[in-house]
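Note that one protein chain of the assembly has been removed; the remaining protein chains are unaltered in position.
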Amino acid sequence: MALGFAVGVFGVLILFHAAYSTIQYRGLLKITEEEFSGPPMNVVAELLLGLVFCIWAALTVPGKFLSIQPYSEENRIVSLPANSDFMIFNHRGKVFPLEMDVKLKH
Amino acid sequence: MVSKTEETQLSNLETQVDNGGGGAWEYLSLVRKLKVRRSDRVLKHGLSILNDPKKRSSLGPDEWTLYEQVAVAAMDCQSLDVAKDCIKVLQKKFPESKRVGRLEGMLLEAKGAWTEAEKAYSSLLEDNPLDQVIHKRRVAMAKAQGNVSVAIEWLNKYLEIFMADHDSWRELAEIYVSLQMYKQAAFCYEELILSQPMVPLYHLAYADVLYTLGGLENLQNAKKYYASTIDLTGGKNTRALFGICLCSSAIGQIAKGRNKDDKESPELQSLAATALEREYKQKASDKLSLLTAALKGLKVSS
Amino acid sequence: MAGHSESSGAEKKSGEAANEIPTFNAENLQTNMKAIYYSRTFLSIVGGVIAGILGFTSLTGFIFYFLVMAITSVGLIAKSGFSIHSYFDSWNRVIFDGFLSGLMSFVLFWTFAYDMVHIF
């Protein structure tokens, strides 16, 4: 997750760099008075790299898919939670207190 | 709802923590998240964190949640001194809090001081008459005192307002079952199935109640709900498999005299029996003979 | 024999009917859909930036958008380990959902990057 996020940030940074170098390139073309026919090769390579990183991030950062099948291990409910709002203390544990020397020290 | 993965995770963490492998806070968080009742362990490991100033301060604001958790666990273990100390700390931090007030009421309950606890809860309810947890505490208190009928009365009153609260429906269902009032319990379980149709355990409990009620129609319905439990668990619920066998045999006995118009699917029970045999073979092969004898008694063995 | 074939036919029919009742964990489906939505939105933004830098105009840009979305779909399918039905109730969820919702973001970032790089 954290790794995916870092990769995503890195990918976006690469994209920014590619944008910046294209701007520089266009400035250069303006000076030499040539027509712009397409971005230079290294920019295209950078963009591709950035895209790959971003796809990686986009697929990993939102988290794993969860199974929707009710009988899969993640969804198969094996026990209900103790209904703790209705917990009562007047049970047999009262007669057999724990042999623990517990104390909250401060 | 505790799913299979969560259950294994919990038991792994439990053994790890019990053997001193660390991860106590993770364990306590998981216990809180799954709402399971592990009071003795929570008390032991929670205190070990709370008594260590370094660990305690590293929790940040979660520290107070832990105090609450440990306080409740301590009450459950009858370590009332610990509970009292925890509540004192919380009260110092949150002097006006209703939540701490509720804990104090619970402490009175644990002591068995019912009238004082009742007084504390009523005063809390005056401030906020819609505090669900306090309403529930009153029900629990009536139950703890043994006044089950009073508890039912409270609970019904509560459910008239908060009728979408499935935890309370479940509590009511369990109380009714304990009183053998199965028709009422069946109603509650229907309510639970409606609110969460994908939880197999409600189907299972409903089927149990129907089976206990008896009668041909109820038995057939029970069989259907056992079947749905099997479908929702992928056939991994032993109780549902047994339920299918029992229902089939009971239906067979009732329907023996009558004409067999309504076709029962005969395969389901033999499949269930085979599945049971297989499960026993894998997990408890020494008890397999008991199973086959029992199934033979039910005349469903293939 | 005839009865047997009839019952098996009936069974098949009811089996089909049984498949119509969806039993799945709606909550998890929701989470999965959200994950898809995030992936698509992020990639439509990124796609917009790339299209702008490459200087695509008019139709090429939109084709590029559909290309990116198609790649996303493939990626999502790969993420689910090629077993769509254990995570989604239908293929459409993965392939089409959120296809058009990202278009607005795409256009905005496409325009933005295009203007940054090529217009000024």
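So that you can tell them apart, the chains are marked A, B and C in the order they are listed, and the count of residues begins at 1 in each.
FYI, a contact is a pair of C-beta atoms (placed from the backbone, for glycine too) under 8 Å apart; a residue touches a chain by one contact, two chains touch by 3 or more.
Here, contacts and distances are computed from a predicted model.
K.L.:
Would you kindly match the missing chain to its UniProt protein name, picking from "ER membrane protein complex subunit 3", "DNA replication complex GINS protein PSF1", "S1 motif domain-containing protein" or "Ribosomal RNA-processing protein 43"?
P.N.:
"ER membrane protein complex subunit 3"
K.L.:
Write out, one label after another, the shown chains that touch the chain missing from the document.
P.N.:
Per the contact definition above, the missing chain touches B, C.
K.L.:
Contacts of chain C with the missing chain: which residues?
P.N.:
11, 14-15, 17-18, 21, 34, 37-38, 41-42, 44-45, 51-52, 55-59, 61-62, 101-102, 104-105, 107-112, 114-116, 119-120
K.L.:
By the contact criterion defined above, which parts of chain B meet the unshown chain? Give residue numbers in ascending order.
P.N.:
128-130, 160-165, 187, 190-191, 193-195, 197, 221, 223-228, 230-231, 234-235, 244, 265, 267-268, 271-272, 274-275, 278
Operating definition for what follows: only the chains that are shown with their structure count from here on.
K.L.:
By the contact definition above, name the pair with the higher C-beta contact count: A-C or B-C.
P.N.:
A-C
K.L.:
Take the average of all CA coordinates in chain A, do the same for chain B, and state the distance between these two points in whole angstrom.
P.N.:
Each chain reduced to its C-alpha mean, chain A and chain B end up 34 Å apart.
K.L.:
How big is the gap, in whole Å, between where the Cα atoms of chain A centre and where those of chain C centre?
P.N.:
Each chain reduced to its C-alpha mean, chain A and chain C end up 19 Å apart.
K.L.:
Express in whole angstrom the distance between the two chain centres, defined as the mean CA positions of chain B and chain C.
P.N.:
39
K.L.:
What are the residues of chain A that contact at least two other chains?
P.N.:
Answer for chain A, listing residues that touch two or more other chains: 70, 72, 74-75.
K.L.:
Which chain B residues touch at least two other chains?
P.N.:
198, 231-232 - these are the residues of chain B that touch more than one other chain.
K.L.:
Looking at the complex, which residues from chain B come into contact with chain A?
P.N.:
Against chain A, the touching part of chain B is residues 1-5, 7, 34-37, 39-40, 43-44, 47, 50-51, 72, 74-79, 81-82, 85-86, 89, 106, 109-110, 112, 132-133, 136-137, 139-141, 143-145, 167-168, 170-171, 174, 198-201, 231-236.
K.L.:
Could you pull out which chain C residues touch chain A in their complex?
P.N.:
Interface residues on chain C, with respect to chain A: 23-26, 28-29, 31-32, 34-36, 38-39, 42-43, 46-47, 49-50, 52-55, 68, 71-72, 75-76, 78-80, 86-89, 113, 116-118.
K.L.:
Can you list the chain A residues touching chain B in their complex?
P.N.:
70-90, 93-94, 97-98, 100, 102-106
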